[in-house]
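A single protein chain has been removed from this complex, and every other one stays in its place.
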Amino acid sequence: MPEVLFPLDSAKRFADQQLVGHNRWHPDIPAVVTVRPGQSFRVHCREWFDGEIHNDDSATDVRDAPLSIVHALSGPFAVQGAEPGDLLVVDILDLGPIPQEDSGPLAGQGWGYTGIFARQNGGGFLTDYFPDAYKAVWDFSGQTATSRHIPGVSFTGMTHPGLMGTAPSAALLEKWNRREAAVRASDPDRVPPLSLPPLPQDAILGSLTGAEFDRVAAEAARTAPPRENGGNQDIKNMTKGSRVFYPVYVPGANLSVGDLHFSQGDGEITFCGAIEMGGFIDLHVDLIKGGMDTYGVAENTIILPGNIPPQYSRWLAFSGISVSTDGEQRYLDSQLAFQRACLHAIDYLTKFGYSPEQAYLILGAAPIEGRFSGVVDIPNSCATVYLPTEIFDFDVRPSADGPTRINSGGGAPTAKF
Amino acid sequence: MPEVLFPLDSAKRFADQQLVGHNRWHPDIPAVVTVRPGQSFRVHCREWFDGEIHNDDSATDVRDAPLSIVHALSGPFAVQGAEPGDLLVVDILDLGPIPQEDSGPLAGQGWGYTGIFARQNGGGFLTDYFPDAYKAVWDFSGQTATSRHIPGVSFTGMTHPGLMGTAPSAALLEKWNRREAAVRASDPDRVPPLSLPPLPQDAILGSLTGAEFDRVAAEAARTAPPRENGGNQDIKNMTKGSRVFYPVYVPGANLSVGDLHFSQGDGEITFCGAIEMGGFIDLHVDLIKGGMDTYGVAENTIILPGNIPPQYSRWLAFSGISVSTDGEQRYLDSQLAFQRACLHAIDYLTKFGYSPEQAYLILGAAPIEGRFSGVVDIPNSCATVYLPTEIFDFDVRPSADGPTRINSGGGAPTAKF
Amino acid sequence: MPEVLFPLDSAKRFADQQLVGHNRWHPDIPAVVTVRPGQSFRVHCREWFDGEIHNDDSATDVRDAPLSIVHALSGPFAVQGAEPGDLLVVDILDLGPIPQEDSGPLAGQGWGYTGIFARQNGGGFLTDYFPDAYKAVWDFSGQTATSRHIPGVSFTGMTHPGLMGTAPSAALLEKWNRREAAVRASDPDRVPPLSLPPLPQDAILGSLTGAEFDRVAAEAARTAPPRENGGNQDIKNMTKGSRVFYPVYVPGANLSVGDLHFSQGDGEITFCGAIEMGGFIDLHVDLIKGGMDTYGVAENTIILPGNIPPQYSRWLAFSGISVSTDGEQRYLDSQLAFQRACLHAIDYLTKFGYSPEQAYLILGAAPIEGRFSGVVDIPNSCATVYLPTEIFDFDVRPSADGPTRINSGGGAPTAKF
Partner (left out) sequence: MPEVLFPLDSAKRFADQQLVGHNRWHPDIPAVVTVRPGQSFRVHCREWFDGEIHNDDSATDVRDAPLSIVHALSGPFAVQGAEPGDLLVVDILDLGPIPQEDSGPLAGQGWGYTGIFARQNGGGFLTDYFPDAYKAVWDFSGQTATSRHIPGVSFTGMTHPGLMGTAPSAALLEKWNRREAAVRASDPDRVPPLSLPPLPQDAILGSLTGAEFDRVAAEAARTAPPRENGGNQDIKNMTKGSRVFYPVYVPGANLSVGDLHFSQGDGEITFCGAIEMGGFIDLHVDLIKGGMDTYGVAENTIILPGNIPPQYSRWLAFSGISVSTDGEQRYLDSQLAFQRACLHAIDYLTKFGYSPEQAYLILGAAPIEGRFSGVVDIPNSCATVYLPTEIFDFDVRPSADGPTRINSGGGAPTAKF
């Protein structure tokens, strides 16, 4: 196990730790520590809501989730010699829930959660159909997850960091703020909003204090979206053994990481859709000097996924096209097509006895695959969602015998506004 | 080998065969033959352009591709006892290029093609960046494809039918025509168009003649888009061994199939983006009576993919977000995010010596995977495209040594308007 | 489809074809045709017993199987320029049952068979426990096999040639004959025998006639065992897409092929244990000049298995050690350990309702894996046999609920001496 360079004490809030991380993006957040190219190190990560979501049978915490505090990020880690234009090479050596702590109030202490955000506080991919808050708590046994709120399903976690990225330059940050303000301005009262503005409230900015804190807090970008620096990409295939190449925009690169997921389906469709947890991640960093130009990388990441994801060989897939549920034809809209594919999967699973919300939570948390199948056949995109059949305790395939009916239990806890 | 119920003579045009198929969707196109539930049968399929694209080093045929004649579909096959509300269960027992014909002028006779359509005639996923026509010809050796127009790459075909589906009911057809007209009306002069209207020109409607032909030709839907009946889904995972469940909308179900692909990447991004071929497909059909209601299926297909796709274990992935190349922020637009991911992959591959068009053609034809990675992190969708590293003759991964330079040959043939 | 260089007429016996193959190994069997390095060609193959085993519900044909006539081999194919010391590179482009012939009396016409040889005529891996003859007939549907004699199991065939190899030199043949005579001499009356001597009776030697036929028939080696030239290796992983490197011992290499298997488990444990069939195989040949020395190959083959085997991700494994069923300790005897592992698997499967012979036939024909697990832990070898759980219609895993009982039907047909 490599040396812990960013430790967290599970008994303390994220802002009260020995080393304080951050929950906004800004080039002027100071690095917490400097590492060498070729160095391996361990980082502790707090779950994204810093302990506000509980291991209980109520969804009020998800309904009222304090979006202003996310994401609790560990770092930034400065890399010696990194300069703008380099590629930062990050190997994910290992990651997992909080070691040595098998129970406790923090997600990652032997358990995690998946939430459906309410439309009025966060929303999600299918918020038009699921406007209320729901929660499922998952128990970890080794790398296997099961939930008392969703019977009949268990799976091996495709564990990964939801969020990792380098710090933006001042120019890049300014570009983010400008373009995101523009889209927000096109429908400023929308619920949920089209984007999130900088928000000083609840900002955590490492060691910054005073006026510098205030300036940075007013400018810093929210961490919700993925951007040119990687960030909240939620790429479930960035499992143990993966190598990720990030553009370097500031001296030192200033890498940060957080939002660990015990498991997640492609898309993380319920927004709070992975199995959220705190834990550890072991990283190894290196540099390709001048690599952005050498490899034609300006504003994206490159990933070499690891070779130890959970293996599934049998899938059940559902198609969707870009026609809305009220019959409107959209032009090659894969976002909509994937929504329809997911809705079809949910409709199907309810025939086996699941509530629609349970089915939605499964799609968010289990290692489903979401694929762009056809993106050119005007006017319809075709998207597909693949469920591994082996995660169900029963035979989930269609047959002449009709669906097995499971006992869905009490369903997932919910809370309305 | 099951009995051939729909034979094709490679020396004759599609409309001149013993049994004539169709290239439009309409409930009143008569079935060419009736099969029993439980029956297996072989179907010959003509490549989608009925021989208009040639095995040569010019792209004028792709530039001038006669879109009015696609897709050459084999069928309809009526299934005894099928009634609206049933699920039609179709097993893809086998498929491949034209057997016993290893050379000749028809795609499928030992070769196939991938095209980039010109913006003025078809367009494609990245037509804003690739407005001209290009073509690559692929040679088949067993299940392996290589191209004299794209050096350094070879792969095992993920062979599948691009298009299969049941006939629409009159009501469903009317719904299609209405909604597609509506979207087209929103920008009627757009090039390429937002959708395609019914087009009597070049319509092939099986055995219909005279006034009935004219009526149906005027009403029938084009085959380009996937719709509630399946249709042109271009799901590359519908390989040999797959089972597909289709909604039944008309008595007999009236299944049709065509547009065989020797290989394709997720999305079929160049529009003419698979390796197109004619060939054969062996099907087995069965029914789940009342299955649409039993399984909650109204307007989609369900797929159990086969267990013999080509295996790849090492991938190189690129991310993209929903910001346009000119910097505009779009709201959770996965279509755009996937475009950006593909553009990033193309930029990368050009550093190894490929022309941008060669790289684009690889993404269309090779077994790449396109994934919805994040679809909720406002305002950015995150999409990813995965290339199997083993398809390249050289090491395609980033490293401190910089990219290997291949000799790209003369590039892919092109033709401008 | 490449040109057919070795055609077979299903209506005629193997010795009565236009081109006559062979069923013995000898350097002086003339090549039937000469191919160029770089050439692709199709070869028809007769099932190994030339039609003597029937699609019926009796096992008398297996009991009385004429071992003197095996294996019906297609070839030899001479390769231009091949010289002793080269490596012959053989790509298996494609293979399958007899095309265009979905029913008929020949295995490969839509069906195949697995037999358990009687101890008195062939024997097998577990002949001490299964001394009588049994047979199962399998029906092919696409690449899937099912058997009316073994309910509850179906699987995708791992199709491969059981036997392929180059001709031995005269010196190598002499070595074979000498060493096999020596082992036979150690227990000359054993049933089944320790090895098989040259046997002029029923020898087929291509175009040879007269005295030359008689000389060669008296010297030629039987085809049952694998040897330095490849031969009857029964390597189930030599599926479509594989590349095999053979030592060249005679000018022209003189490659022969036969004994196609629709499917087989590791070991082909019932001797007649694959799903035997006739069919076709498409080959591409090339040479590595001087490759035997360059790559340190003197008396073995090298294989690059193809990347489209059937995928299974869930296995049920049984261990065995090198202690005989009557309690005798053997020293690191993996052959015995694997027997014990297979017997344990059979014992287990009988608890689900299979007869022991049905279980044995499953292990012979289905894509099971047989592994050397521990080969050094004195005095016990540990061998393991892995069954893919997905081939069973029921849940075959152990649980507190106890085994599901299937209806084993009438069992597999048997015949006693």
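Going by the order they are written in, the chains are A, B and C; count residues from 1 in each one.
FYI, contacts are C-beta pairs under 8 Å (C-beta built on N, C-alpha and C of every residue); 3 or more make two chains touch, one makes a residue touch a chain.
Just so you know, these numbers come straight off a predicted model, no measurement behind them.
Contacts of the undisplayed chain with the visible chains, over the whole complex, involve A, B, C.
Touch with the chain that is not drawn comes from one residue among B:36, B:314 or B:405, which is B:314. Residue C:382 is the one among C:78, C:118 or C:382 that touches the chain missing from this view. Of the listed residues C:193, C:251 or C:353, the one in contact with the hidden chain in the full complex is C:193. Mapped onto subunit C, contacts with the missing chain fall at residues 87, 89, 123-125, 175, 179-180, 182-184, 192-196, 224-228, 230, 232-237, 245, 266-271, 273, 286, 288-289, 291, 294-305, 307, 313-321, 323, 327-335, 338, 340-341, 344, 347-348, 350-351, 369-384, 386, 397-400, 402-403.
Mapped onto subunit A, the interface with the missing chain covers residues 1-3, 40, 91-94, 99-102, 110, 141-144, 156, 240-241, 282, 284, 306-312, 390. The missing chain lies against subunit B, touching residues 311-314, 390.
Keep this in mind: only the chains that are shown with their structure count from here on.
Taking the mean of all protein Cα atoms as the centre, the chain whose own Cα mean lies nearest is B.
Distance between subunit A and subunit B, defined via averaged C-alpha coordinates, is recorded as 32 Å. Mean C-alpha position of subunit B lies 39 Å from that of subunit C. Residue positions 313-314 of subunit A are each in touch with at least two other chains.
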